[in-house]
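Just one protein chain is left out here, and the rest sit where they should.
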Amino acid sequence: MKDPKPSSPTAHGLDRRALAFSASIDYDRRLYPQDIAGSIAHARMLGRQGIIDSADAAAIVSGLEEIRAEIERGAFPWRDEYEDIHLNIEVRLRERIGDTAGRLHTARSRNDQVATDVRLFTMESCDAAIQGVRALQRAVLEFAEMEVATVAPGYTHLQPAQPVLFAHHLLAYFEMLDRDGQRFKQARDRADEMPLGSGALAGVPYPIDRESVARELGFTRISRNSIDAVSDRDFLIDLHAAASATMMHLSRLSEEIILWSTEEFSFIRLPEEFATGSSIMPQKRNPDVAELARGRSGRVYGNLMAILTTLKGLPLSYNRDLQEDKEALFATIDILLPTLDVLAAMLPSLRVNRERMEAAASRGYTLATDVADYLVGKGAPFRDAHGIVAELVKFAQSDGRLLTDLTLEEYHRFSPMFGEDVLAIDVRWSIAARDVPGGTAPSRVAVALQAARARLAG
Amino acid sequence: MKDPKPSSPTAHGLDRRALAFSASIDYDRRLYPQDIAGSIAHARMLGRQGIIDSADAAAIVSGLEEIRAEIERGAFPWRDEYEDIHLNIEVRLRERIGDTAGRLHTARSRNDQVATDVRLFTMESCDAAIQGVRALQRAVLEFAEMEVATVAPGYTHLQPAQPVLFAHHLLAYFEMLDRDGQRFKQARDRADEMPLGSGALAGVPYPIDRESVARELGFTRISRNSIDAVSDRDFLIDLHAAASATMMHLSRLSEEIILWSTEEFSFIRLPEEFATGSSIMPQKRNPDVAELARGRSGRVYGNLMAILTTLKGLPLSYNRDLQEDKEALFATIDILLPTLDVLAAMLPSLRVNRERMEAAASRGYTLATDVADYLVGKGAPFRDAHGIVAELVKFAQSDGRLLTDLTLEEYHRFSPMFGEDVLAIDVRWSIAARDVPGGTAPSRVAVALQAARARLAG
Amino acid sequence: MKDPKPSSPTAHGLDRRALAFSASIDYDRRLYPQDIAGSIAHARMLGRQGIIDSADAAAIVSGLEEIRAEIERGAFPWRDEYEDIHLNIEVRLRERIGDTAGRLHTARSRNDQVATDVRLFTMESCDAAIQGVRALQRAVLEFAEMEVATVAPGYTHLQPAQPVLFAHHLLAYFEMLDRDGQRFKQARDRADEMPLGSGALAGVPYPIDRESVARELGFTRISRNSIDAVSDRDFLIDLHAAASATMMHLSRLSEEIILWSTEEFSFIRLPEEFATGSSIMPQKRNPDVAELARGRSGRVYGNLMAILTTLKGLPLSYNRDLQEDKEALFATIDILLPTLDVLAAMLPSLRVNRERMEAAASRGYTLATDVADYLVGKGAPFRDAHGIVAELVKFAQSDGRLLTDLTLEEYHRFSPMFGEDVLAIDVRWSIAARDVPGGTAPSRVAVALQAARARLAG
Partner (left out) sequence: MKDPKPSSPTAHGLDRRALAFSASIDYDRRLYPQDIAGSIAHARMLGRQGIIDSADAAAIVSGLEEIRAEIERGAFPWRDEYEDIHLNIEVRLRERIGDTAGRLHTARSRNDQVATDVRLFTMESCDAAIQGVRALQRAVLEFAEMEVATVAPGYTHLQPAQPVLFAHHLLAYFEMLDRDGQRFKQARDRADEMPLGSGALAGVPYPIDRESVARELGFTRISRNSIDAVSDRDFLIDLHAAASATMMHLSRLSEEIILWSTEEFSFIRLPEEFATGSSIMPQKRNPDVAELARGRSGRVYGNLMAILTTLKGLPLSYNRDLQEDKEALFATIDILLPTLDVLAAMLPSLRVNRERMEAAASRGYTLATDVADYLVGKGAPFRDAHGIVAELVKFAQSDGRLLTDLTLEEYHRFSPMFGEDVLAIDVRWSIAARDVPGGTAPSRVAVALQAARARLAG
């Protein structure tokens, strides 16, 4: 035996490289609040049920509370030779309260213990994500309220399509984020099921009271099958999928912020607090925050792929592969929450160049559909109207003019159906005309803003 | 202009390679039921609202119904020069009813039309997935009911850990599938929002009645923001994520079927109808179905990654990139549904070798935890009991014996706490002892089976 | 036995759903040229080595050649009840030449046969990809040669950074594609190893001559380990990784084409042959080809993830999971090759608005670094010079002027080091100054164009 034997029950004589390879204490120490809360609830229940002496239970609980305080004030002696958070705390508890510490492990296994810890962490992460999503929704909504009268080009294929209210465009993100909030809620619901009491895989041979432990820890329900309970990491797929969808949405928003702040679009201007300079180019005002938000979608997608791959083809029940659930979880949360926060902070600071946006909304023949619809109103089938207006656009283009520059006479060259009223079609006319539920007409957008405000409050 | 101009409005003068590159008719023809249903509902509404003549509306509706019949009897003239399902139907409708066909496109754009089609398809796919999941749950449950008395080794790390009822092990899959069903339901809910009426991106300038169209098509609600409505494919992320989780579960079940049917485990035997021979080895009885189910998880994961990547960084609103939503969707559904079906068909056919399973449950010192728990019952802290039994196991191992082979005298060498009753600990004793909610004790499993049956019925 | 037994040797009594689930004939028929070529080479060798009669070998070869002709003229009776391409051909051969057909399977297994087929297909795919990459490099080069004098804004963070020659920008893609070509070559090299002769997994008990078969089929070498040979799909990871990198590059090029053709940039104009209209907006000129190229990167990434996931954790040797190698392979190739082709067709058709590009290159204070470097030339440390110019830029900005609009006197307000010669700094001066290997100076770009031309020829 070449390596020194640490005194831990799980690390007896393990090869040093194997120990280093399997240790998780570097990152799983982050689970100490969940781990200690779980142990305290378990110990209290063991005492209540008479499985251990209530004096022992009390000693364990106060020992654990002292350890928590020790960690929080930075005084806990983390030791790498104890491979994980559980063993670090277990060893410390024994140092503090002696052999009684050993009674904490009655009616519990690492397998149900760690699953409980990770679920608690996930539930808290989902709560934080929901808060972050709502804060960003609020920022989007306030931005939209400020820009309620701003006219913007609506794009399809990144080509000007039809004029819209900028507030209407912004509210699209409100909707996306709303779905993100739903997803985190559903991920939280999936995590909200207490595995403790499942033992290693089969349940435990003690008269435990699982429901009371669940209540104390904030779980709504207990797991229904002990083998599933120690094998299941579905809730992490849900979390990473929700985070991936959210990051995707944020990557779209970021892409637009980057586009809008280009010299060529110049629709918005980043304030100095959110623009980054260059080590070499003194004039630069770079949208680094948006670029990083966009780029980090990759890492979150990767974490989703990681957990799916790790789970693929695993036989039941617990396998050590499952240890790989944690680093990706922490990494995703550490990307997601700050990205939501920083975008919520940045949005209110953006300066919109309203004149330029409205001017852009008029270019690119964005009123062509309105003119076609005008002809439909006069009785033309839509497809025919479409053809007539396509010719009109070509005519105007060849001359470098917009449709609004044409005379009635010129209109008549393409169809006799045109009347004086066609000249009234302009950007605001077009916007007002889209007066359907979900449409960009000012009255509809006003209602949407109010409804969004109410949904945030509700 | 080098290429012949097809007469289609969208394909005017498009380069032949560009047309081939952008055509989707090869695969999107599959959306014909949704596309026609959507068009019929739209046309009826246009008529009801007086946006088009009711006679025109009626002509369009009956023209579309004839086209549907034509497709269903294989008589529809699919034409590659019309790039997609929409154009194929549009052109055909014009051939059938003349210029009136053009009126169908009033107050609608491809962007809201295709989003509607894909959502309808997704809702139907989710319904089918939910059915498939339930059918497999039923098969799992029936299998578990058959094996309610079968003792099996419970594994952790693929090493024998503690004996369990085989039915308990199987019910773990019932729980996984239950979560899968939830996910498909949630994906369906996300898809269940009608985009029609959003036009190209901004809404439409006609007095449409979106709610009535939604009702006719089976949508519960209409989209709230027209820009979001044409840009959003979140529901496909939800579908692919649900399918990925399901395929992950099926890969775990498949892995176990493969393991159990190895010569070495020999826990189950595949019937000839579900075992495949070899082109070269006459004796082979290969679990190809399970292998394919396991391997196909990769393709579904890949499709999830595909849609996430495609959506990353897209500016609003519709971009042609979104066309890439369909092939992955079809591929996922075409993997998912048959995998659920074939496993549901195969499960009842498996022959369990109960003797062998129970014998395996006794090997590997699976009762060691029970002996440790016995000592806890006599007053030892769990960690000390764990140490004593580890020594006991080593002693028995060195002799090639099981714990059940030891005499009380031998037990005493390791601790004076052992009494006569330790000799009663055997596999069934161990299973019965795990009498907690979610545990493997027969009474608990019986309750779980009943509850599962009720959940399926409910 | 509930299902009719097909007469096929591998499908004896297989459940109908299981057969449908495991059949691959729908897609693997595409491998017929490789499968037949492999069988012919194998039969010839068997004859040469005296393992089968040479008359039998000749009958088999001519039978297979007839079958190939039959397939090519569309007369082959594809039958779904024979699950794959191999069995379809095998059954057909027996129909044509009788029992002699059975001798073809001497000294060969499906496992080494299918691995050979897929490798041949992969080698051909790599060759086609290399051709496609080179054709696109040629198109890029010719485009760059046309635009050798065009000045463009160079961007970092999508903000104007420094002026460059547009040709220099385009040549960046030449370099990316060059690496792509290397990767396909390396993927081909990895595929170029003949597994035939590995049998099911252990080799075959016949005096075969593997080297001669390899030569006939165009393989450079034979596999060194029969177990690896039937288990290995590494070359597909290589192919999908190469295709993913290529599609990533094409997504970047596409993104730029989309940006450049926006109304706001207006750097290029898409000709009608490569611009798509709208079903509703008559004015549209959408860059659908570039959007699809960008979006399809997702599908290829997904296919890479699929093959990696499928291979994860598979025990040796052949497992049926490996059947899942084919659809992703075909899908990737069917995306990759047309994307390369269509972009090569589109590039020459782009109309560059050179005036607008050059004007954009002057905006955004792109000469600021040059002015800082000017001060360094006068003796200032770079960091100090950077600070002075940052102030200069702010001053000019506040006035709405460019640096080239400032007077010497104004320059002097910020540093006495400025001399008359600072006024000579303009866009072309800046470009010419970057006269280092790899830089944008005209002389360097001229050399780079020549070198690129030579590399294409070489």
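Letters A, B and C mark the chains in the order given here, with residues in each chain numbered from 1 onward.
Here is the rule we use: contacts are C-beta pairs under 8 Å (C-beta built on N, C-alpha and C of every residue); 3 or more make two chains touch, one makes a residue touch a chain.
Being a predicted model, the structure only gives us computed values, none of them experimental.
Chemist: Thinking of the whole complex, not just what is shown, which of B:L337, B:V352 or B:V393 touches the missing chain?
Modeler: Reading the full complex, the residue touching the unseen chain is B:V393.
Chemist: Just to verify: which one of B:A55, B:A69, B:A149 or B:M281 makes contact with the chain not shown?
Modeler: Going through B:A55, B:A69, B:A149 or B:M281 one by one, B:M281 is the residue touching the chain not shown.
Chemist: Going by the contact rule already stated, which one of C:E70, C:E124, C:E142 or C:E175 would touch the omitted chain in the full complex?
Modeler: Considering all chains, including the one not shown, the answer is C:E175.
Chemist: Residue by residue, what part of subunit A touches the chain that was omitted?
Modeler: Residues 1-3, 9-10, 12-15, 17-18, 20-22, 86, 105, 108-110, 199-200, 272-274, 276-281, 286, 288-289, 291-292, 294-299, 301-311, 319-324, 327-328, 331, 338-339, 341-342, 345-346, 349 of subunit A touch the chain that is not shown.
Chemist: If the missing chain were put back, which residues of subunit C would it touch?
Modeler: Counting over the whole complex, subunit C touches the hidden chain at residues 9, 99-106, 111, 154-158, 161-164, 168-169, 171-176, 179, 182-183, 186, 190, 197-208, 210-211, 222-232, 234, 237-238, 241, 244-245, 248, 251-252, 254-256, 259, 294, 297-298, 301, 304-305, 308-309, 311-320, 369-370, 373, 376, 381-384, 386-387, 430-431, 433-441, 444, 448, 451.
Chemist: Write the list of subunit B residues that the hidden chain touches.
Modeler: The list for subunit B reads 153, 156-162, 258-259, 261-265, 276-288, 291, 305, 308-309, 312-313, 360, 363-366, 368-369, 372, 386-387, 389-390, 392-393.
Quick note on the criterion: only the chains that are shown with their structure count from here on.
Chemist: Do the two copies subunit B and subunit C share over half of their interface residue numbers, or under half; same or different?
Modeler: Shared-number fraction above one half, so same.
Chemist: Based only on mean CA positions, could you tell me how far subunit A sits from subunit B in angstrom?
Modeler: 23
Chemist: If you look at subunit B, which of its residues touch at least two other chains?
Modeler: Where subunit B meets two or more other chains at a single residue, that happens at 9, 105, 199-200, 294, 297-298, 301, 304-305, 308-309, 311-312, 319-320.
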